[in-house]
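With one protein chain held back, the other chains of the complex are shown just where they sit.
As written, the chains take the letters A and B, and residue 1 is the first residue of each chain.
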Amino acid sequence: MEQRIHTMEVATRGRGLTEVTGPVRRWVAEQGLGTGLLTIWCRHTSASLVVQENASPEVRTDLEAFLARLVPDGGDGRYRHEEEGPDDMPAHIRAMLTQTQLSIPVAEGVPVLGTWQGIFLYEHRTRPHRRELALHLLGEPGRPRRAGP
Amino acid sequence: MEQRIHTMEVATRGRGLTEVTGPVRRWVAEQGLGTGLLTIWCRHTSASLVVQENASPEVRTDLEAFLARLVPDGGDGRYRHEEEGPDDMPAHIRAMLTQTQLSIPVAEGVPVLGTWQGIFLYEHRTRPHRRELALHLLGEPGRPRRAGP
Partner (left out) sequence: MEQRIHTMEVATRGRGLTEVTGPVRRWVAEQGLGTGLLTIWCRHTSASLVVQENASPEVRTDLEAFLARLVPDGGDGRYRHEEEGPDDMPAHIRAMLTQTQLSIPVAEGVPVLGTWQGIFLYEHRTRPHRRELALHLLGEPGRPRRAGP
């Protein structure tokens, strides 16, 4: 059994979803492991991970509209923690309601995502940020089925 | 250290919780591994996983009532993504707010669930579906304590 560990940087364009399925699959494919387990850890409390439909951009618009209604921005004394900006406390709440970590089984060198599943980094702050994902792969050496999407 | 990988099919009866604790425990017990780590991955974006009380059906009724209020069905232009039905976009939102993956430590061949914990597949679409869970088990050979419930 072997392990690999890696830090992936993701530049976000402000609040919203950035798909990372491609770079994650490519990194896994390059490790030369067959069956295994991939773990993705988001090293932030104002950005998080979600698995969502990778086909329709309207799905992402609706997800964001839902969270914006559910967790309104501050600036009006709604939150005690407002000194880092009106979007900071809502970002922490959104992170709590979504995922900081995903572990995905790997078969023949490919994470076993469903047909419509994509992995997204969800930036919850309004401004662009440089975010870090820690990737960990555990597995047995094996021939990858294909080199990623 | 050894690994096992498996696809489990679950037939749902439409929106609501289907318990999978029994079949998951049985599959783990059959692998002949003692200490280890079990990962369950739901290969969908309109169904998800939750860990909940396995005793009271009223808990499940209340969970569903809560989510139905929090994430209303569409069909009235509430969502941009409505062409797959009024229950599709709410299903994606519900999946985002719950879990796509669970990793559970295994001791003596048994996942270390608490006394009242059950693992449930949450179908978020109104119609029945055939869903796939990818199971991954990593561990050392060992004698299972018991064969599961």
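Everything below uses one rule, namely that a contact is a pair of C-beta atoms (placed from the backbone, for glycine too) under 8 Å apart; a residue touches a chain by one contact, two chains touch by 3 or more.
None of these values were measured; they are calculated from a predicted model.
Engineer: With respect to the chain omitted from the figure, which of B:5, B:24 or B:63 is a touching residue?
Structural biologist: That would be B:63, which touches the missing chain.
Engineer: Given the full complex, what residues of chain B touch the hidden partner chain?
Structural biologist: So the residues of chain B touching the missing chain come out as 1, 35-37, 50-53, 56, 58-59, 61-63, 65-66, 70, 97-99, 102-105, 107, 112-117, 138-140.
Engineer: Pick out the residues on chain A that sit against the missing chain.
Structural biologist: 1, 3, 5, 37, 39, 41, 43-45, 70-71, 79-81, 89, 92-93, 95-97, 99-101, 103, 132, 134-136, 138
Definition applied: only the chains that are shown with their structure count from here on.
Engineer: Find the geometric centre of each of chain A and chain B from their Cα atoms only, then give the gap between the two centres in Å, rounded to an integer.
Structural biologist: So the centre of chain A lies 20 Å away from the centre of chain B.
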